[in-house]
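To keep things clear, I will list the structure first and then write my remarks on it.
What you see is the complex with one protein chain gone and the rest in place.
Then we have chain A:
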Amino acid sequence: MVAADSRASMGGYISSQSVKKIIEINPYMLGTMAGGAADCQFWHRNLGIKCRLHALANKRRISVSGASKLLANMLYSYRGMGLSVGTMIAGWDETGPGLYYVDNEGGRLKGDRFSVGSGSPYAYGVLDSGYKYDMSVEETSELARRSIYHATFRDGASGGVASVYHVGPEGWTKLSGDDVEELHYHYYPVAPAIAEQVMEEATAE
């Protein structure tokens, strides 16, 4: 399950509330964007090209571990030159589901769950407390959505729309895209004020 917010900021200025932070590398692999938007977009696109060339040359799809390694090696060769990329590569291959964290220092980690970005500590809190390895798709998508929501609630650099994608054996599908403002009132509904109640009673009679 992959989820992300959609806010881009330049210092204290919110430059966009509608950034696509989940990048579709190909129909069965997703990448997430954290750090520099241009860097992430460019290198994910570049990775998509490399994955396609691999599939054409070898007549079979590249594995998630292979794709993430290609990205990590590329970023390592630019180490120290100011790239800012914190990404997760999620996909499905012959060995099953794969999730890797890759960053601009060339670090690459395999794992079952990651949270990346400025709001990541808040997301980790919710994610770690609600996570079990054998959750259903619905439970997991709700957990992912909540994690993003809580990150956007507390972190000023996170906000906009919480998108949730599911990655399965047949590829990825987008499950939902909810505005985090609406999610807030969905999770924490506000009781109507007394005056409104009186008004309703009057019209009912």
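Going forward, contacts are C-beta pairs under 8 Å (C-beta built on N, C-alpha and C of every residue); 3 or more make two chains touch, one makes a residue touch a chain; residues count from 1.
The rule is short, and it goes like this: contacts and distances are computed from a predicted model.
For the omitted chain of this complex, the UniProt record lists the protein as "Proteasome subunit alpha type", which is one of "Very-long-chain (3R)-3-hydroxyacyl-CoA dehydratase", "Proteasome subunit alpha type", "Defective in cullin neddylation protein" or "Protein HIRA".
Shown as candidates are A:62, A:85 or A:180; the residue that touches the absent chain is A:62. In the complete complex, the hidden chain is touched by one of A:40, A:70 or A:126, namely A:70. Residues of chain A in contact with the chain left out of this view: 57-60, 62-63, 65-66, 69-70, 73, 94-95.
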